[in-house]
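To start, I am sharing the structure in question, which I have written as structure tokens.
Missing here: one protein chain of the complex. Every other protein chain is in place.
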Amino acid sequence: MRPPSEITCGSPGRIQRSERPNQRRFTVEHPINGALLTLAPLLVALASAPAAVFAGWIRTRFAAPVGAAFALLAAVTTLVVYLRGGGEVNVAWAPTWDLRLHFALDGLAALYALLATGVGFLVLAYSSRYLPLHLEHGGRDPSEGNRFYGFMLLFMGSMVGLAMAQDLILIFVFWDLTAVASYYLIGYDRHDANSRASALMALLVTGVTAVLLLIGALMFYAAYRTYSVPELAGLVRPGPLLNTAGLLIAIAALAKSAQVPLHFWLPRAMAAPTPVSAYLHSAAMVAAGVLLLGRVYPLLQESELLLNVLLGVGLLSMAVGGVLALTRDVLKQLLAYSTISQYGYVVFLYGLGGKYGAVGASFYVIAHALAKSALFLTAGAVSQATGEDRLSRMGGLRKPLPVLAAASGAAAAGLAALPLTIGFFKDELFFEAALQRGPVFAGLAVAGAALTIAYAWRFWSGIFLGTPRDGAHGVPAALVWPVAVLGILVLVGGVFVEPFAVLARSAGAAYYPGPVESVKPAYHLDLRPENLMALATFGLGALLVVSRRAWVGAAWGAARIGEKVGPEKLYEVGIIELNRFSDRVHSYEVRDLRSRIASILLPAGVLVGLAILATPNVDVYRVGSVAWQDAPLLLALVAVAVSAIAATFTRRHVTLALVLSSAGYVLAAVYAFFGAPDVALVAVLIETVVTLLFLATLKLVPYKILHRQARLPLQRRGRKIATSAIAGAGAFAVAWGTLSQPAAERSVSQDLVELTPEAHAKDVVTATLADFRGLDTLGEITVVALVLLGVATLLRKGRLR
Amino acid sequence: MSPRTKGKGASSFGIGTTSVLTETVARVLLLPTVVAAVAILVKGYAQPGDGFAAGVVASLGVMLQHLALGRREAERLAVVRHAPILAGAGLVLSLLVATVPLLLGDPVLTHYPRPGGHVIYLGTLELITPVLFDVGIFLLVFGSVVGTMNAFARTISEEQEYAGPGDSGLEYEE
Partner (left out) sequence: MTTLLVLPAGIAWIVAAVLAPMDGRKPVWSWIAAAGLAASFVASVLLVFETLEGGPVETVAGGWPEGVGITLRADVLGASFAAVSLAVLLAAFVHEVLVGVRSRTFPALVLFLAAGLSGLFLTRDIFNFYVFFEISMTSAYILTGYREKDPQVRAAFIFAVVNLLGSVVFLFGIAAIYHVTGSLDMEVVAERIARVKPASILPIATSFFVAFSLKLGLFPFHFWLPAVYVGSHPSVAAILSGALANIGSYGFLRFGAGLMPKELGFGALVLLVLGVASIVYGALQAISRHATNEVMAYSAIGQVGYILVALAIGGPVGYAAAVVYAIVNALNKALVFLASGIRGPLAGAAFAVGAFSIAGVPPAAGFVGKVALFQTSIDAEGTFRSAALLVLIFVGSALSFLYSFQVYQRGFLAREGGDNRRPSPRAARTLTVALAVLVLALGLWPEPLLVLGEESANLLLEPPNRGLAEGGAP
């Protein structure tokens, strides 16, 4: 229909994208193969959900292994394609709007795609044992697992899509897909009201803020005519547009990453089965927020304001999440607040900027994902072992679950950034980035990191140390080995950091304008500031652990205040009040027929009034003259008016019918007077039939009802008169305005008269009805036939005889 | 209802009973009404009147039967009993007149003979397709109005037979 509109590339941006030496574009000789290869991770990931559902449809127990296999395959594909140099696919999607299917597997995409698929694989493996237990516990059919795997894998697929998407609208699509998947996963226990409420909250917070992402994207498009992030990166300049649109996008990202003050949905999302939480917190959903921040970082970093917003929000989230994590008793709640705090670091790192900030943010996400998913899976496993979900009811589980204790110990150490874990390096980069901004930031960084140590210790020691409790039993191996794998990865990363660093650097290079090759996390056995800061952190963290009694009251108090006046309360009150307000508005809705009609007449009259006020040309209204020969006409019109007025005073239905039909007969006389005998004839006949049928209708209504209605007292007379007056004035104004216009210079009726002989007719009305405008006649008689059908349907159940 | 039940039966629409005079007049008037209707239809192309008016006039004749003689008497006439079929036939006939020209490659609702063509006259009646179209309209209007009347009459008589007045019907106003 139209040639696909070619996108015009903007001027080469300030961001040098050639800095990725390992990224080789596929040659154009095999564009299809190249495109397929680049898209392979996405295609595999997207195919996984239908594959698992299909497998589950054949045999319920097939769903999990097939899903896990697809996740693993997607992870391997991602890795292979990434190591071969990634690639880019950019084809038209909806040319009319310049929408493009623009995917690229750059460093950033590879990092998040690997997390989504890799962690996804482990979580699915874990679920294969966990979910049957969960369903059994709830007394549900095992086949409901299909739904779980379907949405889990849809979640994974949309994360991979989001990671690879380079076009803002495409990003929005995958962004909302993750929201849809998470909605169903959080509300997986859909018989449970709490679970549904949590799902709705997550959807509302992330879905509604996603609209801001869309608005931001459209604002950029309106200014630069492209949705492509790489192109926009070369075009945007600091200014109000960037600040506004960038802020909208940032809000969407921050809400998804559960940053204060839009963090409250995340702890509530713990209503989901544990594997979902593990996934949501480490590699999907929450990670999507910081992924988006990374993707649009080339735009955001142009604006000082936006970076400061990130700094502030990150800091606030670090503090709020950290303090609240120290007060929670439910295991998953503790971890949820820890996630808020940890992503606060990432956002803070973005805000700090610089190469350490850029690479640090990505590295932080990797380290956190490994540690946090392990800890969540631990929480699920120990809950299965004890039947409890609170820290205060656990303890001493190192005896029955030694492997789990060791693996999750490694993960907790990683979270706490102890040496010999990958976590140490995340803090090293964090401190470096903070140091570059100044001592205040360095101090804040140390304080934040100390909080992490305190709650990591609290979590692990609370579960595994202390006096053993009764009733704990072992757990299936499938609930342990994924944790072990993650724990080992945390430790491996503590020794061989380079593979992870390479990934983080190439991710950073994807959005940071400067060189990042010099960012190399490593152990340095000297007294450099980062090391001193780490030592200070350890000290402070230990102090927090031992002095818990001293500050825990204050922390509880802060938590209590948050519950009373925090954003979650605001949300809940907001929903309740909206429903209440809606009820109140509804009580004003018009419900009876008279008012329904008045509610049309009144605004119609008012609108006509407004129309006249909008164009105050007095000269369009003209008063004509009356001649003597018009007298019969005037008399007839007076008669019509009199019967119309009489109708308003009539209370008896039969009288009303007769009065109205008398008006009709007089009008018929007017037609006859005007020399339209055809019209007059039809008018008289119709009037007769209608009056008779109307009287017959009255016979269908029991006399008592008619009688009672006729006796009903007139109510709200003033209002009725006012409504009628306004509507009447409106109609009068339209008629007057129209008739003041001289009739059209040439009317089609003249043509009709001239052409009547052509139609072999002598009577122009008949010729018009049967010939010139026969189609109208055909339509009108169809209406007559429909009336018969209607009468038959309503009175005779559709029987025509 | 009233003691003067001289006539043969109750009128339709439950309007009570009628006198012998009314009944006789009604019977006598039926034929002239139909003739008048046909005249209006046929002469439509020369003088005021057309299928629509003709249909209404004819149905008024039936209305008179209903009012004067009652439903059962009125329905003794086959055209009254099968009025809805007439209506359907009328609609189909008009639609055919409208669509057959499409098969001949002309625009929809083209009438024959075309302007300037030769027209055969049978007295006042012109043999042209608009007249056919008008006959369709006549049938439809007659059938619809009479069918509607029948439906009313039957419903009212059924209600009077089975229920007695005053306990059915819907009240719409609140």
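Should a chain be cited, it is by its letter among A and B, assigned in written order, with residues numbered from 1 in that chain.
The definition used in the following text is that contacts are C-beta pairs under 8 Å (C-beta built on N, C-alpha and C of every residue); 3 or more make two chains touch, one makes a residue touch a chain.
Because the structure is predicted, anything quoted here is derived from the model rather than measured.
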Touching partners, among the displayed chains, of the absent chain: A, B
Residue of A:Pro50, A:Pro65 or A:Pro95 in touch with the missing chain, whole complex considered: A:Pro95
Residue touching the undisplayed chain, where the options are A:Asn33, A:Ser547, A:Thr648 or A:Ser747: A:Ser747
Option from A:Ala406, A:Ala447 or A:Ala733 whose C-beta touches the chain left out: A:Ala733
Listed residues A:Leu36, A:Val80 or A:Ala222, member touching the removed chain: A:Ala222
Contacting the left-out chain in the complete assembly, out of A:Val208, A:Leu535 or A:Ile721: A:Val208
Touch residues of chain B, complete complex, unshown partner: 84-85, 88, 91-92, 95, 99, 102, 106-111, 114, 170, 172
In chain A, positions touching the absent partner: 1-2, 93-97, 99, 140-141, 144, 169, 172-173, 176-177, 179-180, 187, 190-191, 193, 196, 199-200, 203-204, 207-208, 210-212, 214-215, 218-219, 221-222, 575, 578-583, 585-586, 589-591, 593, 595-597, 599-601, 603-604, 607-608, 610-612, 614-617, 620, 730-731, 733-735, 737-741, 743-749, 751-752, 755, 771-776, 779-780, 782-783, 785-787, 789-790, 792-794, 797-800
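Just so we're on the same page, only the chains that are shown with their structure count from here on.
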Whole-Å gap separating chain A and chain B, where each centre is the average of the chain's CA atoms: 60
Touching residues on chain B, where the partner in the complex is chain A: 13-15, 44-53, 56-57, 59-60, 63, 67, 81-82, 84-85, 87-88, 90-91, 94-95, 98, 108-109, 111, 113, 115-117, 119, 126, 128, 130-131, 133-134, 136-137, 140-141, 143-145, 147-149, 151-156, 159, 165-169, 171-174
Sites on chain A touched by chain B in the complex: 591-594, 677-678, 681-682, 685-686, 688-689, 692-693, 695-697, 699-705, 709, 755, 758-763, 765-767, 769-771, 774-775, 777-778, 781-782, 784-785, 787-788, 791-792, 795-796, 800-801
